[in-house]
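Selected chains from the complex are presented in situ; the others are not included.
In order of appearance the chains are A and B, and numbering begins at 1 in each one.
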Amino acid sequence: PKENWKEPLKVEMQFILLSILSVVEKLQTVTVYFLVTMKWKNVFVTWNPQDFCNISKLVLPVDTFWSPYIIIYEQVDEEKSLSRPFLTITHTGIIHTTQQHRVTITCSLEMHQFPFDTQTCLMTMYSFMNLAVDIILESSQTTEEVNKQSQVYHLTNGEWKFTNINIISVTESMKLLSNRFALLPQISMKRRPILYVLNLIFPTCALYLLDMAILFSTCSYGDKISFQLSLIIGESVLAVILKDILPTSSDDPPVIVIFFIGVFVLMIMGVLETCLLMQLKKK
Amino acid sequence: PKENWKEPLKVEMQFILLSILSVVEKLQTVTVYFLVTMKWKNVFVTWNPQDFCNISKLVLPVDTFWSPYIIIYEQVDEEKSLSRPFLTITHTGIIHTTQQHRVTITCSLEMHQFPFDTQTCLMTMYSFMNLAVDIILESSQTTEEVNKQSQVYHLTNGEWKFTNINIISVTESMKLLSNRFALLPQISMKRRPILYVLNLIFPTCALYLLDMAILFSTCSYGDKISFQLSLIIGESVLAVILKDILPTSSDDPPVIVIFFIGVFVLMIMGVLETCLLMQLKKK
């Protein structure tokens, strides 16, 4: 669509995040739903509106003219075709297209601070086969505008709370992709920890509190051991919940596991202490 | 299909909800199955039935003529192709088409009142590329008619009970979609809470009742603690059920969790109280 094929074509892109659909920790994938708007000029498609009953805008299927073919480097699943794409062309040759995308990308999810974690996923949207001399991808918005728009259009309100989008600057993208332009939205999202706290951390603390109360009570040693063993069984049941939630995805275990194991060890040491005291008393 | 391209085309739409197939709280998506009937006039497709052996109606594949391309803004999954679409054309140019759709939409599900919640999901069906000057989408039914028809045709009777459809008025849709017409059915549905009540709320209450009975009984303190710990283990087992049911999707936890945690705290405080009394008595 260029008159002079030596000059690169400038494509302006807009990115609006609509929804974070799912985050699968086990597979380290994130599914997002977003809108991408592209705008470029095709110098060969111009007309004089006066010649055509003042029609200055046309809507056509996307195959009618050349359009940039953008791929996402991190994408690992087939894209779902959500709608047939259309182009809008004005009489000056400006082409405009908006498409809905639902993409599953890989993203290195760091589980260390689970369930208080914030994840950041980078999407590399670029034209694989075209170098910078052929195509220039540009974000037509600043990071602030992307954020504002995504906040307005954001549809869902699930486990993950979308916090921020950061559009990485062109110069950085040039370095990363060996002289190619790219749109690099970096999505930050925060997990809502409330149910994990209520389901796991709170009961663990409560059981430990009880354990302490029993340890320092004046029951007989035999009763103490019996009570403490009951609490350890209760803690095992909670371990079943924990196992279902946690993916095994990192070398250093999440803080919540350390905390859980710590409480477990303390409880067991409580029983051992009681046994020891009983032994000593007998002697 | 318009003689005068400056006048917008009027498309009458009918919406019948057939089934609410699934509601996934974790992903905040709802899958619905519905019929959409569209009716418009193509002034270029008319004929005189007398010339063609009195044939006044034809059934043709949908690709034969132009038809409005409607997209659903909230749709996040590929649409399943349920049947090949056909058009019915009468000799006066009135085109009629009915299509089955099975669509997964995102919908902000509010879990605060779980399991007594009522969810409301909006579907925005509009012609993305055509502004109001080109196309006018109109619901040919009132909200009451849509409701009546959907109640008649409704097929299933699952966890969610379809309660109401509200067709949002044209003027509102114009505001929302920057001067585009849209059909905006808003589906309300109520969860049937009976099994959640029987599986979770009732046993929790029963265990708490038992806890109270034991607390005010005349057993020895040692026995009391032992019994109360048994009940706490029973409550932990119920927590496993609760965890499987509840999605972690909101900032403020569901009422049922608060209730559950409250009972848990009261039980633990019962044990602590018994320990304290035992201590005091010893002294």
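Here is the rule we go by: a contact is a pair of C-beta atoms (placed from the backbone, for glycine too) under 8 Å apart; a residue touches a chain by one contact, two chains touch by 3 or more.
Note that the coordinates shown come from a computational prediction; the quantities given were computed from them, not determined experimentally.
Asker: Going from the 2 copies shown, figure out how many the entire complex holds in this file.
Answerer: 5
What we mean here is this: only the chains that are shown with their structure count from here on.
Asker: Once you find the CA centre of chain A and the CA centre of chain B, what distance in Å lies between them?
Answerer: Roughly 25 Å, centre to centre.
Asker: With touch defined as at the start, can you tell me which chain B residues reach chain A in the complex?
Answerer: Residue list for chain B touching chain A: 5, 26-29, 69, 71, 74-78, 106-110, 128-130, 221-222, 225-226, 229-230, 232-233, 236-237, 239-240, 242-243, 246-253, 257, 261, 264-265, 268, 271-272, 275, 278-279, 282.
Asker: Per the contact definition, I'd like the list of chain A residues that touch chain B in the complex.
Answerer: These residues of chain A touch chain B: 18-19, 21-22, 33, 53, 55, 59, 80-84, 86, 88, 98, 100, 102, 155-159, 161, 191-192, 194-196, 198-199, 202-203, 206-207, 209-210, 213-214, 217-220, 223, 226-227, 230-231, 233-234, 237-238, 240-241, 244.
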